[in-house]
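Notes to accompany the following structure.
Shown here: the complex without one of its protein chains, the others still in place.
Going by the order they are written in, the chains are A and B; count residues from 1 in each one.
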Amino acid sequence: MKGALRCGKPLLGDVLVIVVGLIFVAFLFKTLWHNEQAAKLQIRLGDKIYATYSLDQNRNIDIQGPIGITRIVIADGKARFESSPCLNQYCVHQGWLSHKGQAAICLPNQVSLELLGGEKPFDSLNY
Amino acid sequence: MRFLVLIFALFLSACGKAPLVQTKSYVFGTLVDISIDGETEEKAHEVTSQILQDFQRLHHQYHAWQSDSELSKLNQSFVAGKTPIEISPELSQMLTQAQTLSKQSQGLFNPSIGGLISTWGFQRDEFTPVEINDAAIQKLVLANPQMSDIVIKGNAVFSTNPAVKLDLGGYAKGYALDLALTQLQKQGVKNALINIGGNIIALGQHGDKPWRVGIQHPRQPKPMATIDLLSGWAIGTSGDYQRYFEQGGNRYCHIIDPRNGYPAQGTQAVTVLLPPSPQAGVLSDVTSKPIFLSLPDQRSNAATTMGVEHYLVIDGNGNVTLSASMNQRVRWLAKPAKITVQ
Partner (left out) sequence: MPNSTKNSRIEIHTSPDDHRIAKLAALAIGLHLIEAVLPSPMPGVKPGIANIITLFVLYRFDFATAAWVSLLRVFASSLLLANFLSPTFALSLAGALLSLATLFFAQYLPRHYFSAITLSVLAAFAHMVGQLLVVRFWLIPHAGIAYLIPVFMTAALVFGVVNGLLTNYLLRISPAKFDEDKG
C-alpha cells in the first residue's frame, strides 16, 4: 500500500485498467455511433410519441409542454431545439442533430428528439 | 500515456470504412437514384456526375414532346413524308432494338403510338386529366402505327406510315440503365445500384450483401416485398399507380393498349426481373408491358414470348400471381391475401 502511495504515478495495473477502459470506450463509439444520415425525427412529449416527421421537408414544430412552448426546427435533413421555455437551455445548446441515433432532451418541458434511420430494409425502391 | 492516445486513435480510425455514396437527382422527369459502394467519395461523385450528364443528354436528345429533340425532328419528318433523314448511330441502334422487341411482343410493346399517348394527355410534365376523345383515339388506332413501318438503312430512316410517332417512354430509361452499367464498368466501379424512376440495375453488391430493392405496393404508400438484386440483374415494374387519372369511377393509367387505344384495365402492377445481359436494362423496362396488357390467362404466355422467367403480377383485385422462379426471390414485407404460383 505504501509503495503505491509514495509515487502518485499510475502502477502497472492502473495502466492496464486505463487501456481496457479506452478499448471499452472505443467499442462503445463503434457500436453506438452510426455514420448513417437520419431520415426521420421522432418527437416525444412526456412518455408518448408526439409525432414523427420526415427530415426531407423543412418545417417548424411548436409543442405545448408542461412549462410552455418548445419550438423544434427541421431544416435540410437536420433537426434542433430552436427555443425552449426551460431555464438551463441545455436542449437548445445541443444544436443540430443529423445522424441516426442522435437525441436531444429537454427534461423540464418533457420534450425529447430522436433521429431515426430510414428503417429501409432495402437499398432502393422499384415502382 | 502517449501510446494510449495512439491506441485510441487507431481504434477510431478502424471504424471508418468507405461510405456508401448515394445521389438523388431529377432526370427523365423522374427521380434518379445512384448508389456507389466501396469507392472513395471523390471517385463516386465523379462517376455519378458523368452518368447524370449522359442521362441528361439522352433525355434531351430523345425527348418525345420537346420539338427540338432529335426524336421530335424524326417524328416531324415521318409526318412530312417518306423522305429518309439522317439520324445518330445511337438512335438508329435504339430503333432497331425497339423494332425487334416490338415484333417479339406481337405489337404489345409499341413505341410508335406517341399519337395515342399524347391524346391521353400523358405527354406532359405536369400531368392533368384530359377529356377522353373517343373519335381521335379511334382514328389513331385505325391508322395502325407500327415499329415495322419504320425503315432503317444505316443511319437513314423513314416511315411508310405517317401516323408513326415515336415515344420512347417505355424504353429510354432501360436503355439509360444499360448505358450507365457500361459506363460504371469502364470507370472500374465494382459496386453500384442505379434506379431511374423505379427501374433498377445492380452492379456488384452493397458491402458483403447483395443489393436489396423494395417493390412498391400498388395501392399503399409502402413497399410490399424486397428482392436481392444480384450483380448485373435488372428489375422493372409497370404499374397503374405511377401516372393515371380517374374519371367516372375508372382509372386511366399511362399504359395504353395499342390494340384498342385505351389504357389497360384489370392489372395493378407487373414486375419483371431480368438476368445479366447487355440489354438487361432495356428488357426490364420493355418486357413488363406486354404482360401488363395481356388477359390473365395469357400473361404466362406473354412472359414466355418476351423471354421473361421471373415475373410478378398484381391483378385488379390485388391478387398476386408469380412465376415459380420469382417466388423463390421475393421476400414479402406485407404478404398479400392470395398468392398463386405459376
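Here, a contact is a pair of C-beta atoms (placed from the backbone, for glycine too) under 8 Å apart; a residue touches a chain by one contact, two chains touch by 3 or more.
Worth saying up front: this structure is predicted, and the values here are computed from it rather than measured.
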Neighbouring displayed chains - absent chain, whole complex: A
Absent-chain contact - pick from A:P85, A:G101 or A:G117: A:G101
Subunit A residues touching the omitted chain (full complex): 1, 3-14, 17-18, 21-22, 24-25, 28-29, 32-33, 44, 47, 88, 90, 99, 101-103, 105, 107, 112-114
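Keep in mind that, in the parts below, only the chains that are shown with their structure count from here on.
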Subunit B residues touching subunit A - in the complex, by the definition given at the top: 4, 7-8, 11-12, 14-15, 19, 33, 35, 193, 195, 197-200, 206, 211-216, 223, 226-227, 235-237, 239, 241-242, 271, 333
Subunit B-touching residues of subunit A, taken from the complex the two chains share: 15, 18-19, 22-23, 25-27, 29-30, 33, 35, 120-127
